[in-house]
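What you see is the complex with one protein chain gone and the rest in place.
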Amino acid sequence: MATGRTLWERIFWSWRPESSREAGDAIVRNFLLHWFPAKVLRESLSFRYSLWLGTIAAVLFVLLTGTGVILMFLYVPSVERAYASVKDIEYVVSFGWFVRSLHRIAAHAMVAVVFLHMMRVFLTGAYKNGVAADQNRPLNWIIGILLLLATLLLSFTGYLLPWDQLAYWAITVGTSIATAAPWIGDDIRFVLLGGHEIAQNALLRFYVLHCFVLPTAVLLLFSWHMWRVRKDGGLACADRLAREHRREWTTPIRSKTYSLLGIARGRTVHVEVAAIHEEEQMVPASPVLVRRLFLVALGTIVATSLLALMIRAPLEEPANPSVTPNPAKAPWYFLWLQELVALTTVRIGTYTLNGAFVGGVLIPGLLILWSAIWPYLDRSSTASVGVWFPTERRRQNLVFLLIVAGILVLIVTGTLRGPYWEFYWPWEPWPEIPRRF
Amino acid sequence: MRKAKSLHPSASPSERSVANSLEAEAGSAPTRRLFLKRMGLGAVLIGLFGHVLAWVRSLFPNVLYEEPRRIKIGRPEDFAEGGTFLEERRLFVFRERNTFYAISATCTHLGCTVKMIHLPQPKRVQIGGRVREERYEFHCPCHGSKYYGDGTNYAGPAPRPLVWYKLEVAPEDGQLVVNLDEIVGQDFRLTV
Partner (left out) sequence: MDRQRDAMWIYSLGAVLFLLMGGAYWREWRPEWKLYQAEFRQLVAQRFGPDRAARVPEGIQQIWVPSLGRVDRCVTCHLGIEWKGLENAPHPYRAHPPEILQKHPIARFGCTICHGGQGYATDVRSAHATRIEHWEEPLLGTELGKTYLLSDRKALLQINCNICHRYDRETAGAELINYAKQLVREKGCRACHRINGRGGVIGPDLTYVGDKSPEQYDYSRIGGVKSVFAWHIAHFKNPKAMVAETVMPNFNFGSREAQALAMLVMSWKRTTLPVEYLPGEPWADRPTPEEVEREQRMLTGEGAFFVKKGCFVCHEVSSLGIESAAKIGPDLANAYVDVQSRFGKTLEDFLRSPTGTMAVVLATQIPLTEEEKREAIEKLKLAYQRKLEREASPK
């Protein structure tokens, strides 16, 4: 190797490998980098293809973990002290307002970004298997759905912790909807709350779920998710590229094997990446992928910090079980469910349709189930894998977008509901809320 | 100025040309580009470091939910000549005309509250080479530790003399303030 290296180069040699061999070495010998393949398809790094949404979600998760750990030193999960501890974070802890604001912005952003990522994966047909052997993208899609549910639950459990009116009543609405599940609904609520009321048991359970159980689940699922991406041959655009460059196509050919050092043979993980033959389409993961990853992470931090400076996290009156705020709303990502529940509570003659069941259990349950099994029902060809809005999948994409649009409309409608669940256009003022003085 | 990095073998022709032009430019206006690059990198590092610093700073509390360490104990004129025992504060406050000093009533053995014993007759004692005449002492009822009137331990299991705390005058109303965070020597006197 080169002998005229500076100190920097000798410490961070893996950042800028000087040969292909060194590039492979760098990945394997560096703990932080071993996650990546030695070389990456340049196409996968395109912003336009994936929008890097998955990465943004992961960076947000890291941000949430960092700010979350800080908050764990400052917050007290006891019904007598929770509210006061959050007030202290806002007023007397140095940068407490900033850490809390970051945490909240990142939380809402993560829910949105994870959902957008799911949308991107669907619209590009990246849940479908491509041309390589032994791919199982539908499984990864299901792992993704589990990650989405975990994200929603993380946000929901965190919502209760400030123990103010907003928290208490949002969770009241949420757990009441859960009771509509047939046969086990009440039991679900009982176990979730550790009782019949939202009190100390509920707070502690939600705290443990929020700080330990769900983050661990996310870490495990995320690791599996990334592992599956590697095993499936990278992002779905790799399959598109492989098809474009193949002139004739018969059966999938085992063209590359992975083992710990990437040079062994035999029956082990193998991936068909036709582009392995086209060196000019590959770039070394370090520095190209690492640099772009740093860029996306920095951008996420900048955006989150900006929003955290502009929007302060709210803290309403202390939780009061005997005073219901009017209106009492679920957090925005569940608002569409609350709206559905309100809409589907219909009385026909003497028969009352149980809106909580229809809107709270049936419809979301069906949606989750349908999205989970869709990859197995999808009959489009491998030509549509890793392609934005392919003609073949036009109808599927349209239906998907319509459902998403419906959800968005319901969320917006729910946001515009005022006291007594009356609808107010954005320009119509809500009635003045009376006060004591 | 560092040697330009050699491009890896798969660098595209366009990359090579940019690198070449960079090298060429390097000779003509190296400082500006490098300066901006360094500023950019510095901004990134400072920005990220600033974040982490803010997070860590938040873990150093600014207010404490504890008993205050500086406590007002009353106006100087309200203290009688001699010793006054403040039970809740576990403190003896001594007044000699207009000088004051405070001795902790916490025994240095295991923390019981010592009692002030008024001696029927003045006693001559020698402490560290100096002779004093004292009219009172401190005895601990728990394990028999005994201290002279200035807090020096002379009998029993007590390992150290009684602690002397700093007395101050509060700026707002002139009350005496005992500062439990500051320990002073036995020659401390506050003159009011």
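Which chain is which? They are A and B, in the order written, and residues in each are numbered from 1.
Rule of thumb we're sticking to: a residue touches a chain if its C-beta (ideal position, glycine included) is under 8 Å from a C-beta of that chain, and two chains touch if they have at least 3 such contacts.
Just so we're clear, the structure is a prediction, and the values are computed from it rather than from any experiment.
Only one of A:Phe95, A:Trp141, A:Tyr168 or A:Phe222 touches the absent chain when the whole complex is considered: A:Phe95.
For the options B:His51, B:Arg95 or B:His109, the residue in contact with the chain missing from this view is B:His51.
Only one residue from A:Glu9, A:Asp25, A:Asp134 or A:Glu316 touches the chain missing from this view: A:Glu316.
Among A:Ala112, A:Leu153, A:Ala199 or A:Val288, the one in contact with the hidden chain is A:Val288.
Within chain A, the residues in touch with the undisplayed chain are 45, 80, 84, 87-88, 90-92, 94-95, 98, 164-165, 288, 291-292, 294-295, 298-299, 301-302, 305-306, 309, 314-317, 322-323, 326, 432-437.
Take chain B: the residues that touch the chain left off the picture are 14-15, 18, 36-37, 39-48, 50-51, 54, 62-63, 65, 115-121, 136, 170-174.
Convention: only the chains that are shown with their structure count from here on.
Once the centre of each chain is set as its mean CA position, chain A and chain B turn out to be 47 Å apart.
On the chain A side of its complex with chain B, the touching residues are 4, 6, 16-20, 23, 66-67, 70, 73-74, 88, 92-96, 98-99, 279-280, 282-284, 298, 301, 305. Chain B meets chain A in the complex at residues 2-3, 5-6, 8-10, 12, 44, 48, 51, 54-55, 57-63.
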